[in-house]
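Only one protein chain is missing; all other protein chains are in place.
Moving on to chain A:
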Amino acid sequence: MDMALPIVNATATVLARVSAAFNAPLARAVVFGVHIDGHLVVEGLLIAVIVFQLTRKSYKPPKKPLTEKEIDELCDDWKPEPLCPPIKEGARIDTPMLESAAGPHTIVDGKEVVNFASANYLGLIGNEKIIDSCVGSLEKYGVGSCGPRGFYGTIDVHLDCEAKIAKFLGTPDSILYSYGISTIFSVIPAFCKKGDIIVADEGVHWAVQNGLHLSRSTVVYFKHNDMASLASTLEKLTRGNKRAEKIRRYIVVESIYQNSGQIAPLDEIVRLKEKYRFRVILEESHSFGVLGKSGRGLAEHYGVPIEKIDIITAGMGNALATDGGFCTGSVRVVDHQRLSSSGYVFSASLPPYLASAAVSAVNYLEENPSVLSNLRSNIALLHKELSDTPGLEISSHVLSPIVFLKLKKSTGSPTTDLDLLETIAERVLKEDSVFIVTSKKSNLDRCKLPIGIRLFVSVGHTESDISALSKSLKGVSASVLSDYF
(Lines give C-alpha, C1' and ligand atoms only; values in the text may rest on other atoms or scores of the structure.)
Protein backbone atom coordinates (compact mmCIF):
# COMPACT_ATOMS: atom_id res chain seq x y z
CA MET A 1 0.00 0.00 0.00
CA ASP A 2 2.90 2.32 0.65
CA MET A 3 4.14 1.91 -2.89
CA ALA A 4 0.78 2.49 -4.49
CA LEU A 5 0.18 5.95 -3.11
CA PRO A 6 3.19 7.75 -4.67
CA ILE A 7 2.48 6.02 -7.97
CA VAL A 8 -1.09 7.17 -7.90
CA ASN A 9 0.09 10.65 -6.99
CA ALA A 10 2.65 10.60 -9.77
CA THR A 11 0.27 9.53 -12.47
CA ALA A 12 -2.24 12.07 -11.29
CA THR A 13 0.41 14.77 -11.48
CA VAL A 14 1.45 13.72 -14.98
CA LEU A 15 -2.11 13.73 -16.20
CA ALA A 16 -2.67 17.14 -14.63
CA ARG A 17 0.45 18.48 -16.31
CA VAL A 18 -0.44 17.12 -19.71
CA SER A 19 -3.90 18.58 -19.53
CA ALA A 20 -2.48 21.86 -18.24
CA ALA A 21 -0.08 21.98 -21.14
CA PHE A 22 -2.92 21.61 -23.53
CA ASN A 23 -4.97 24.23 -21.80
CA ALA A 24 -2.18 26.75 -21.14
CA PRO A 25 -2.84 30.11 -22.67
CA LEU A 26 -0.49 31.03 -25.49
CA ALA A 27 1.93 33.49 -23.93
CA ARG A 28 5.00 33.47 -26.13
CA ALA A 29 5.86 34.60 -29.60
CA VAL A 30 3.69 33.08 -32.23
CA VAL A 31 5.00 32.15 -35.66
CA PHE A 32 2.45 30.79 -38.07
CA GLY A 33 0.25 29.94 -35.11
CA VAL A 34 2.86 27.83 -33.26
CA HIS A 35 4.46 29.30 -30.14
CA ILE A 36 8.23 29.09 -30.18
CA ASP A 37 10.20 28.32 -27.08
CA GLY A 38 13.92 27.69 -27.00
CA HIS A 39 13.38 24.06 -26.19
CA LEU A 40 11.29 23.50 -29.27
CA VAL A 41 14.22 24.49 -31.44
CA VAL A 42 16.51 22.00 -29.76
CA GLU A 43 13.88 19.30 -29.91
CA GLY A 44 13.13 20.03 -33.52
CA LEU A 45 16.80 19.81 -34.36
CA LEU A 46 17.17 16.51 -32.55
CA ILE A 47 14.15 15.01 -34.23
CA ALA A 48 15.41 16.13 -37.60
CA VAL A 49 18.81 14.53 -37.02
CA ILE A 50 17.25 11.30 -35.80
CA VAL A 51 14.76 11.05 -38.64
CA PHE A 52 17.57 11.67 -41.12
CA GLN A 53 19.66 8.89 -39.61
CA LEU A 54 16.72 6.56 -39.44
CA THR A 55 16.06 6.93 -43.13
CA ARG A 56 19.60 6.17 -44.26
CA LYS A 57 20.46 2.74 -45.55
CA SER A 58 22.74 0.47 -43.62
CA TYR A 59 26.18 -0.14 -45.03
CA LYS A 60 29.40 -1.82 -44.05
CA PRO A 61 32.30 0.59 -43.56
CA PRO A 62 34.83 0.02 -46.36
CA LYS A 63 37.84 -2.07 -45.41
CA LYS A 64 41.00 -0.12 -46.00
CA PRO A 65 44.01 -2.40 -46.28
CA LEU A 66 47.06 -1.26 -44.32
CA THR A 67 49.59 0.74 -46.26
CA GLU A 68 53.20 -0.41 -46.46
CA LYS A 69 54.24 2.31 -44.03
CA GLU A 70 51.66 1.21 -41.47
CA ILE A 71 52.72 -2.41 -41.79
CA ASP A 72 56.34 -1.46 -41.23
CA GLU A 73 55.45 0.64 -38.23
CA LEU A 74 53.46 -2.17 -36.64
CA CYS A 75 56.25 -4.68 -37.21
CA ASP A 76 58.82 -2.38 -35.65
CA ASP A 77 56.58 -1.76 -32.66
CA TRP A 78 55.97 -5.43 -31.94
CA LYS A 79 57.99 -6.81 -29.06
CA PRO A 80 57.47 -10.55 -28.69
CA GLU A 81 57.05 -11.84 -25.15
CA PRO A 82 59.35 -14.70 -24.22
CA LEU A 83 57.77 -18.16 -24.31
CA CYS A 84 58.78 -18.70 -20.73
CA PRO A 85 59.36 -15.80 -18.33
CA PRO A 86 62.94 -15.21 -17.21
CA ILE A 87 63.83 -16.84 -13.90
CA LYS A 88 63.80 -14.32 -11.09
CA GLU A 89 67.00 -13.41 -9.32
CA GLY A 90 66.40 -15.22 -6.05
CA ALA A 91 65.14 -18.57 -7.32
CA ARG A 92 67.97 -21.05 -6.92
CA ILE A 93 67.73 -24.00 -9.22
CA ASP A 94 70.93 -25.81 -8.34
CA THR A 95 69.67 -28.54 -6.02
CA PRO A 96 72.23 -31.10 -4.95
CA MET A 97 72.21 -34.30 -6.98
CA LEU A 98 72.47 -37.68 -5.37
CA GLU A 99 74.91 -40.05 -6.97
CA SER A 100 74.03 -43.17 -5.03
CA ALA A 101 70.95 -44.68 -3.39
CA ALA A 102 69.15 -42.42 -0.93
CA GLY A 103 70.03 -44.40 2.17
CA PRO A 104 71.22 -42.99 5.51
CA HIS A 105 74.58 -42.31 3.88
CA THR A 106 74.67 -41.14 0.31
CA ILE A 107 77.04 -39.51 -2.15
CA VAL A 108 76.43 -35.91 -3.19
CA ASP A 109 78.85 -34.20 -5.60
CA GLY A 110 81.37 -36.97 -5.12
CA LYS A 111 81.45 -36.66 -1.32
CA GLU A 112 79.85 -39.04 1.12
CA VAL A 113 77.27 -37.26 3.26
CA VAL A 114 74.86 -38.18 6.02
CA ASN A 115 71.40 -38.07 4.49
CA PHE A 116 68.55 -36.56 6.46
CA ALA A 117 66.55 -35.61 3.39
CA SER A 118 64.97 -38.93 2.39
CA ALA A 119 61.86 -40.35 4.02
CA ASN A 120 63.46 -43.76 4.40
CA TYR A 121 61.93 -44.31 7.83
CA LEU A 122 62.43 -48.07 8.16
CA GLY A 123 65.83 -48.05 6.47
CA LEU A 124 64.57 -50.33 3.72
CA ILE A 125 66.52 -48.70 0.87
CA GLY A 126 69.17 -51.24 -0.07
CA ASN A 127 67.60 -53.99 2.03
CA GLU A 128 68.68 -57.38 0.69
CA LYS A 129 65.35 -59.14 0.85
CA ILE A 130 63.56 -56.34 -0.94
CA ILE A 131 66.17 -56.14 -3.67
CA ASP A 132 65.98 -59.90 -4.14
CA SER A 133 62.22 -59.82 -4.54
CA CYS A 134 62.55 -56.94 -7.01
CA VAL A 135 65.12 -58.81 -9.06
CA GLY A 136 62.97 -61.92 -9.09
CA SER A 137 59.99 -59.89 -10.21
CA LEU A 138 61.99 -58.14 -12.91
CA GLU A 139 63.17 -61.42 -14.29
CA LYS A 140 59.68 -62.82 -14.31
CA TYR A 141 57.58 -59.85 -15.47
CA GLY A 142 59.94 -57.31 -16.97
CA VAL A 143 59.88 -53.68 -15.95
CA GLY A 144 56.55 -52.10 -16.92
CA SER A 145 53.01 -53.37 -16.84
CA CYS A 146 52.05 -51.73 -20.12
CA GLY A 147 48.44 -51.02 -19.46
CA PRO A 148 45.90 -49.69 -17.00
CA ARG A 149 44.37 -52.06 -14.48
CA GLY A 150 41.21 -52.47 -16.52
CA PHE A 151 42.96 -53.29 -19.81
CA TYR A 152 45.39 -56.17 -19.35
CA GLY A 153 47.56 -54.31 -16.84
CA THR A 154 46.58 -56.37 -13.80
CA ILE A 155 49.29 -58.80 -12.75
CA ASP A 156 49.04 -61.29 -9.89
CA VAL A 157 51.56 -59.34 -7.81
CA HIS A 158 49.10 -56.41 -7.81
CA LEU A 159 46.39 -58.59 -6.36
CA ASP A 160 48.86 -60.09 -3.87
CA CYS A 161 49.94 -56.63 -2.77
CA GLU A 162 46.39 -55.41 -2.34
CA ALA A 163 45.45 -58.48 -0.32
CA LYS A 164 48.60 -58.19 1.78
CA ILE A 165 47.99 -54.57 2.67
CA ALA A 166 44.35 -55.20 3.46
CA LYS A 167 45.22 -58.11 5.73
CA PHE A 168 47.97 -56.08 7.42
CA LEU A 169 45.65 -53.22 8.21
CA GLY A 170 42.61 -55.34 9.01
CA THR A 171 40.36 -53.94 6.29
CA PRO A 172 38.34 -56.01 3.78
CA ASP A 173 40.10 -54.79 0.65
CA SER A 174 42.52 -52.26 -0.74
CA ILE A 175 43.37 -50.77 -4.12
CA LEU A 176 46.76 -49.86 -5.57
CA TYR A 177 47.75 -46.71 -7.39
CA SER A 178 50.80 -46.28 -9.58
CA TYR A 179 52.15 -42.99 -8.26
CA GLY A 180 52.39 -41.93 -4.63
CA ILE A 181 50.75 -38.55 -4.65
CA SER A 182 48.23 -39.36 -7.33
CA THR A 183 46.56 -41.61 -4.78
CA ILE A 184 45.10 -38.82 -2.74
CA PHE A 185 44.25 -36.57 -5.63
CA SER A 186 42.39 -39.36 -7.38
CA VAL A 187 40.57 -40.62 -4.30
CA ILE A 188 39.15 -37.28 -3.25
CA PRO A 189 37.48 -36.48 -6.60
CA ALA A 190 36.21 -40.05 -6.84
CA PHE A 191 34.06 -39.53 -3.76
CA CYS A 192 33.59 -35.79 -3.42
CA LYS A 193 31.65 -34.11 -6.18
CA LYS A 194 30.38 -30.63 -6.88
CA GLY A 195 28.00 -29.56 -4.18
CA ASP A 196 29.49 -31.63 -1.37
CA ILE A 197 31.09 -30.10 1.68
CA ILE A 198 34.68 -30.87 2.65
CA VAL A 199 36.22 -29.66 5.89
CA ALA A 200 39.99 -29.84 5.48
CA ASP A 201 42.97 -28.89 7.59
CA GLU A 202 44.70 -25.79 6.30
CA GLY A 203 48.10 -27.45 6.49
CA VAL A 204 47.49 -30.27 4.02
CA HIS A 205 50.17 -30.66 1.40
CA TRP A 206 49.88 -29.76 -2.25
CA ALA A 207 48.65 -33.13 -3.50
CA VAL A 208 45.69 -33.00 -1.13
CA GLN A 209 44.97 -29.40 -2.13
CA ASN A 210 45.00 -30.49 -5.75
CA GLY A 211 42.51 -33.23 -4.96
CA LEU A 212 40.25 -30.77 -3.16
CA HIS A 213 40.43 -28.42 -6.13
CA LEU A 214 39.67 -31.20 -8.63
CA SER A 215 36.67 -32.33 -6.67
CA ARG A 216 34.88 -29.00 -7.23
CA SER A 217 33.28 -29.35 -3.80
CA THR A 218 32.89 -26.56 -1.30
CA VAL A 219 36.02 -26.67 0.85
CA VAL A 220 36.16 -25.09 4.28
CA TYR A 221 39.54 -25.01 5.99
CA PHE A 222 40.00 -25.18 9.74
CA LYS A 223 43.00 -24.03 11.75
CA HIS A 224 45.93 -26.38 11.52
CA ASN A 225 45.46 -29.35 13.85
CA ASP A 226 43.16 -27.34 16.10
CA MET A 227 40.28 -29.53 17.26
CA ALA A 228 38.37 -26.61 18.73
CA SER A 229 38.44 -24.92 15.33
CA LEU A 230 37.31 -28.16 13.69
CA ALA A 231 34.45 -28.54 16.12
CA SER A 232 33.27 -24.98 15.62
CA THR A 233 33.51 -25.32 11.83
CA LEU A 234 31.46 -28.51 11.88
CA GLU A 235 28.95 -26.90 14.18
CA LYS A 236 28.63 -23.83 11.98
CA LEU A 237 28.14 -25.92 8.87
CA THR A 238 25.49 -28.20 10.24
CA ARG A 239 23.57 -26.15 12.76
CA GLY A 240 20.16 -25.25 11.52
CA ASN A 241 21.13 -26.17 7.98
CA LYS A 242 18.53 -28.60 6.67
CA ARG A 243 20.29 -28.79 3.33
CA ALA A 244 23.45 -30.05 4.96
CA GLU A 245 21.64 -33.21 5.96
CA LYS A 246 21.12 -34.24 2.36
CA ILE A 247 24.56 -33.61 0.87
CA ARG A 248 27.73 -35.60 1.44
CA ARG A 249 30.09 -34.26 4.07
CA TYR A 250 33.76 -35.14 4.42
CA ILE A 251 36.65 -34.32 6.71
CA VAL A 252 40.11 -34.51 5.10
CA VAL A 253 43.14 -34.70 7.38
CA GLU A 254 46.64 -36.07 7.23
CA SER A 255 47.97 -38.32 9.95
CA ILE A 256 51.45 -36.75 10.04
CA TYR A 257 51.43 -33.39 8.31
CA GLN A 258 54.23 -33.00 5.84
CA ASN A 259 54.23 -29.23 6.25
CA SER A 260 54.62 -29.14 10.01
CA GLY A 261 55.25 -32.58 11.50
CA GLN A 262 52.14 -32.47 13.67
CA ILE A 263 50.09 -35.59 14.31
CA ALA A 264 46.32 -35.40 13.94
CA PRO A 265 44.43 -36.44 17.10
CA LEU A 266 42.41 -39.22 15.54
CA ASP A 267 40.32 -40.09 18.60
CA GLU A 268 39.01 -36.53 18.79
CA ILE A 269 38.37 -36.44 15.05
CA VAL A 270 36.43 -39.69 15.16
CA ARG A 271 34.37 -38.43 18.06
CA LEU A 272 33.50 -35.25 16.13
CA LYS A 273 32.81 -37.19 12.97
CA GLU A 274 30.33 -39.43 14.75
CA LYS A 275 28.66 -36.50 16.44
CA TYR A 276 28.15 -34.48 13.25
CA ARG A 277 27.93 -37.46 10.86
CA PHE A 278 30.78 -36.70 8.48
CA ARG A 279 33.03 -39.14 6.65
CA VAL A 280 36.78 -39.09 7.29
CA ILE A 281 39.44 -39.29 4.57
CA LEU A 282 42.80 -39.90 6.26
CA GLU A 283 46.03 -39.41 4.35
CA GLU A 284 48.57 -41.69 5.99
CA SER A 285 51.64 -41.40 3.75
CA HIS A 286 54.05 -40.59 6.53
CA SER A 287 52.54 -42.66 9.32
CA PHE A 288 52.01 -46.01 7.63
CA GLY A 289 54.77 -48.27 8.89
CA VAL A 290 55.78 -45.71 11.53
CA LEU A 291 53.06 -45.11 14.10
CA GLY A 292 51.38 -47.73 16.21
CA LYS A 293 52.80 -50.69 18.05
CA SER A 294 53.23 -52.74 14.90
CA GLY A 295 53.31 -49.97 12.34
CA ARG A 296 49.71 -50.16 11.28
CA GLY A 297 49.33 -46.41 11.31
CA LEU A 298 47.43 -43.73 13.17
CA ALA A 299 44.41 -45.85 14.04
CA GLU A 300 46.53 -48.37 15.92
CA HIS A 301 48.43 -45.55 17.59
CA TYR A 302 45.25 -44.12 19.05
CA GLY A 303 43.48 -47.43 19.56
CA VAL A 304 40.66 -46.46 17.21
CA PRO A 305 39.05 -49.43 15.42
CA ILE A 306 39.97 -49.27 11.76
CA GLU A 307 36.33 -49.58 10.64
CA LYS A 308 35.59 -46.13 12.00
CA ILE A 309 37.74 -44.43 9.41
CA ASP A 310 35.99 -44.38 6.07
CA ILE A 311 38.86 -43.93 3.65
CA ILE A 312 42.59 -44.33 4.34
CA THR A 313 45.12 -43.48 1.64
CA ALA A 314 48.88 -43.65 1.75
CA GLY A 315 51.80 -43.28 -0.60
CA MET A 316 54.21 -46.17 -0.36
CA GLY A 317 57.27 -44.06 -1.13
CA ASN A 318 58.18 -43.38 2.47
CA ALA A 319 58.36 -46.18 5.00
CA LEU A 320 57.87 -48.95 2.45
CA ALA A 321 60.70 -47.67 0.21
CA THR A 322 58.83 -48.49 -2.98
CA ASP A 323 56.60 -46.34 -5.17
CA GLY A 324 52.89 -46.08 -5.73
CA GLY A 325 50.13 -45.75 -3.21
CA PHE A 326 47.16 -47.58 -1.84
CA CYS A 327 43.72 -46.78 -0.57
CA THR A 328 41.72 -48.93 1.78
CA GLY A 329 38.39 -48.93 3.52
CA SER A 330 35.22 -50.92 3.31
CA VAL A 331 34.39 -53.12 0.34
CA ARG A 332 32.12 -50.47 -1.16
CA VAL A 333 34.82 -47.80 -0.86
CA VAL A 334 37.40 -49.86 -2.69
CA ASP A 335 34.98 -51.22 -5.27
CA HIS A 336 33.76 -47.76 -6.21
CA GLN A 337 37.28 -46.68 -7.06
CA ARG A 338 37.83 -49.52 -9.51
CA LEU A 339 35.58 -47.75 -11.99
CA SER A 340 35.45 -44.16 -10.78
CA SER A 341 38.92 -43.16 -9.75
CA SER A 342 40.80 -41.36 -12.51
CA GLY A 343 44.26 -42.31 -11.33
CA TYR A 344 43.32 -45.97 -11.22
CA VAL A 345 41.35 -46.24 -14.42
CA PHE A 346 43.31 -43.99 -16.71
CA SER A 347 46.93 -44.60 -15.71
CA ALA A 348 49.11 -47.59 -16.35
CA SER A 349 49.28 -49.84 -13.31
CA LEU A 350 52.10 -50.04 -10.83
CA PRO A 351 55.21 -51.74 -12.25
CA PRO A 352 55.15 -55.30 -10.90
CA TYR A 353 58.56 -55.15 -9.26
CA LEU A 354 57.41 -52.25 -7.12
CA ALA A 355 54.35 -54.20 -6.05
CA SER A 356 56.50 -57.16 -5.00
CA ALA A 357 58.82 -54.74 -3.19
CA ALA A 358 55.80 -53.46 -1.28
CA VAL A 359 54.84 -57.01 -0.32
CA SER A 360 58.36 -57.73 0.93
CA ALA A 361 58.43 -54.46 2.84
CA VAL A 362 55.19 -55.26 4.64
CA ASN A 363 56.49 -58.76 5.38
CA TYR A 364 59.65 -57.25 6.84
CA LEU A 365 57.59 -54.93 9.01
CA GLU A 366 55.49 -57.81 10.28
CA GLU A 367 58.52 -59.90 11.14
CA ASN A 368 60.60 -57.13 12.73
CA PRO A 369 58.36 -54.88 14.79
CA SER A 370 61.40 -53.82 16.80
CA VAL A 371 62.48 -51.42 14.05
CA LEU A 372 59.69 -49.14 15.23
CA SER A 373 61.14 -48.79 18.71
CA ASN A 374 64.57 -48.14 17.19
CA LEU A 375 63.03 -45.42 15.05
CA ARG A 376 61.32 -43.91 18.06
CA SER A 377 64.56 -43.82 20.03
CA ASN A 378 66.33 -42.14 17.10
CA ILE A 379 63.63 -39.49 16.95
CA ALA A 380 63.81 -38.95 20.71
CA LEU A 381 67.59 -38.63 20.54
CA LEU A 382 67.34 -36.07 17.75
CA HIS A 383 64.77 -34.08 19.69
CA LYS A 384 67.04 -34.05 22.73
CA GLU A 385 70.10 -33.00 20.78
CA LEU A 386 68.38 -30.29 18.79
CA SER A 387 66.38 -28.80 21.62
CA ASP A 388 68.88 -26.04 22.20
CA THR A 389 69.69 -25.05 18.63
CA PRO A 390 70.24 -21.28 18.45
CA GLY A 391 67.54 -19.53 16.46
CA LEU A 392 65.59 -22.67 15.51
CA GLU A 393 62.90 -24.51 17.39
CA ILE A 394 61.34 -27.91 16.86
CA SER A 395 57.68 -27.55 16.02
CA SER A 396 56.77 -31.13 15.20
CA HIS A 397 55.26 -33.82 17.40
CA VAL A 398 57.65 -35.88 19.55
CA LEU A 399 56.66 -39.09 17.79
CA SER A 400 56.80 -37.77 14.25
CA PRO A 401 59.68 -39.01 12.08
CA ILE A 402 59.54 -35.69 10.25
CA VAL A 403 61.37 -33.33 12.57
CA PHE A 404 60.38 -29.82 11.59
CA LEU A 405 62.62 -26.93 12.61
CA LYS A 406 61.34 -23.45 12.15
CA LEU A 407 62.86 -20.07 12.85
CA LYS A 408 62.28 -18.90 16.39
CA LYS A 409 61.80 -15.36 15.15
CA SER A 410 60.66 -15.03 11.59
CA THR A 411 62.11 -12.17 9.53
CA GLY A 412 58.65 -11.19 8.42
CA SER A 413 58.79 -12.17 4.77
CA PRO A 414 58.69 -15.76 3.57
CA THR A 415 61.35 -15.14 0.92
CA THR A 416 63.95 -13.94 3.39
CA ASP A 417 63.06 -16.81 5.70
CA LEU A 418 63.58 -19.21 2.85
CA ASP A 419 66.90 -17.56 2.00
CA LEU A 420 68.16 -17.94 5.55
CA LEU A 421 67.12 -21.56 5.76
CA GLU A 422 68.61 -22.36 2.37
CA THR A 423 71.87 -20.76 3.46
CA ILE A 424 71.90 -22.93 6.57
CA ALA A 425 71.20 -26.06 4.51
CA GLU A 426 73.93 -25.22 1.98
CA ARG A 427 76.53 -24.53 4.62
CA VAL A 428 75.66 -27.64 6.59
CA LEU A 429 76.15 -29.65 3.41
CA LYS A 430 79.36 -27.96 2.33
CA GLU A 431 81.13 -27.68 5.67
CA ASP A 432 79.97 -30.74 7.58
CA SER A 433 78.72 -33.15 4.88
CA VAL A 434 75.25 -33.46 6.28
CA PHE A 435 72.47 -33.31 3.72
CA ILE A 436 69.34 -31.51 4.92
CA VAL A 437 66.53 -29.77 3.06
CA THR A 438 64.11 -26.94 3.61
CA SER A 439 60.40 -27.34 3.04
CA LYS A 440 60.31 -25.50 -0.28
CA LYS A 441 56.80 -24.95 -1.54
CA SER A 442 55.73 -24.80 -5.15
CA ASN A 443 53.97 -21.73 -6.55
CA LEU A 444 50.72 -23.68 -6.62
CA ASP A 445 50.81 -24.56 -2.95
CA ARG A 446 48.34 -22.45 -0.97
CA CYS A 447 49.37 -23.66 2.45
CA LYS A 448 50.16 -20.76 4.75
CA LEU A 449 52.14 -22.61 7.40
CA PRO A 450 55.65 -21.31 8.02
CA ILE A 451 58.49 -22.96 6.13
CA GLY A 452 61.32 -24.62 7.93
CA ILE A 453 63.98 -27.27 7.76
CA ARG A 454 62.56 -30.78 7.43
CA LEU A 455 64.63 -33.64 8.82
CA PHE A 456 63.55 -37.19 7.99
CA VAL A 457 64.75 -39.62 10.64
CA SER A 458 65.49 -43.18 9.63
CA VAL A 459 66.18 -46.35 11.54
CA GLY A 460 69.44 -46.57 9.64
CA HIS A 461 70.82 -43.43 11.26
CA THR A 462 73.39 -44.17 13.95
CA GLU A 463 74.03 -42.12 17.06
CA SER A 464 77.13 -40.62 15.47
CA ASP A 465 75.05 -39.50 12.47
CA ILE A 466 72.61 -37.77 14.74
CA SER A 467 75.30 -36.07 16.79
CA ALA A 468 77.11 -34.98 13.62
CA LEU A 469 73.89 -33.38 12.42
CA SER A 470 73.15 -31.62 15.68
CA LYS A 471 76.69 -30.31 16.07
CA SER A 472 76.73 -29.01 12.54
CA LEU A 473 73.29 -27.43 12.75
CA LYS A 474 74.07 -25.69 16.01
CA GLY A 475 77.29 -24.29 14.61
CA VAL A 476 75.90 -23.10 11.32
CA SER A 477 72.68 -21.65 12.65
CA ALA A 478 74.60 -19.80 15.37
CA SER A 479 76.55 -17.98 12.71
CA VAL A 480 73.82 -17.53 10.09
CA LEU A 481 71.08 -16.51 12.48
CA SER A 482 73.27 -14.40 14.76
CA ASP A 483 71.16 -11.30 14.03
CA TYR A 484 67.85 -13.01 14.55
CA PHE A 485 67.69 -14.37 18.08
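The definition used in the following text is that a contact is a pair of C-beta atoms (placed from the backbone, for glycine too) under 8 Å apart; a residue touches a chain by one contact, two chains touch by 3 or more; residues count from 1.
As a convention for this text, contacts and distances are computed from a predicted model.
J.: For the complex's missing chain, which UniProt name, "Transcription initiation factor IIA subunit 2", "ORM1-like protein 3", "PLP-dependent transferase" or "mannitol dehydrogenase"?
T.: Protein name of the absent chain (UniProt record): "ORM1-like protein 3".
J.: Which of these, A:R56, A:K79 or A:K194, touches the one chain of the complex that we don't see?
T.: A:R56
J.: For review purposes, identify every residue of chain A that touches the missing chain, sorted by number.
T.: 3, 6-7, 10, 13-14, 17, 37-39, 42-43, 46-47, 49-50, 53-54, 56-61
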